[in-house]
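The structure appears below as structure tokens.
For this view, one protein chain was removed and the others were kept in their places.
Presenting chain A:
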Amino acid sequence: MSGRVLVGVKRVIDYAVKIRVKPDHSGVVTEGVKHSMNPFCEIAVEEAVKMKEKKLIKEVVAVSCGPQQVQETIRTALAMGADRGIHVEVSAKEYESLGPLQVSKILAALAKKEEAQLIILGKQAIDGDCNQTGQMTAALLDWPQGTFASEVTLEAGHVKVVREIDGGLETIKINTPAVLTADLRLNTPRYATLPNIMKAKKKKIANVKPADLGVELASKLQVLRVDEPPQREAGVKVESVDDLVGKLKEAGRI
């Protein structure tokens, strides 16, 4: 096996920022807003770097799709220990309609080109919350998938994955090459120390266009409107159980 792991990293609005909807309801305000690496992607990078430190794999390649700014996210992955980066250039306009299906096609093409042994992604991005890219990528490649991973053990030719599911924890064994998606408890991502940030400057980021990978970016989906969630309204206090039942019936809840 090539010993190469592809890690997808997405640049998203920082989780601590208060999101504001644009006045024209076409999306959320991103101009001048603090962005960082998607927290689940950080966990994915950490897992890959740990595998390399344990000498289970040889190379970690960080990939991101988007306009120029995503390079800072790739740099953060390099500072965490990834060996090199790939920036898939997508114009700002195209980026607005870039969704899981297109990204999956890009990742699948890259995985074949780079002869990757594993693809590790965050389970979902905190902006779209789609939770689709990992699954779609696996399907396009016809590879097995270990999603919502809270524990990963890489062995010769296969991976043991402990998945977080509704009923508890599920342990599966899948053959490599495979796609894994990281859940919250998989690991605690390291800080990019200053010496590593400096070392990362020497690491290479290659530029690639979706067309070079044979991927069409046109989306079949169109966002019609974005609204804030309804404002939380005050509740009503009732005096007795009968009142409560009455009010619930009125509201059509029972």
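Note that in this section a contact is a pair of C-beta atoms (placed from the backbone, for glycine too) under 8 Å apart; a residue touches a chain by one contact, two chains touch by 3 or more; residues count from 1.
We take it that contacts and distances are computed from a predicted model.
The complex includes a chain that is not drawn, and of the options "short-chain acyl-CoA dehydrogenase", "Delta(3)-Delta(2)-enoyl-CoA isomerase", "Small ribosomal subunit protein mS31" or "Trafficking protein particle complex subunit 2 protein" the UniProt name matching it is "short-chain acyl-CoA dehydrogenase". Of the candidate positions A:L56, A:I172, A:A192 or A:V208, contact with the unshown chain belongs to A:A192.
Listed residues A:K55, A:K201, A:K220 or A:R253: the one in touch with the omitted chain is A:K201.
Considering A:K34, A:K204 or A:K237, the position touching the chain not shown turns out to be A:K34 (whole complex). Shown as candidates are A:D142, A:D166 or A:E216; the residue that touches the absent chain is A:D166. Contact between chain A and the unshown chain involves residues 14-17, 32-34, 36, 39-40, 72, 75-76, 79, 124-126, 129, 148, 164, 166, 183-184, 188-189, 191-198, 201.
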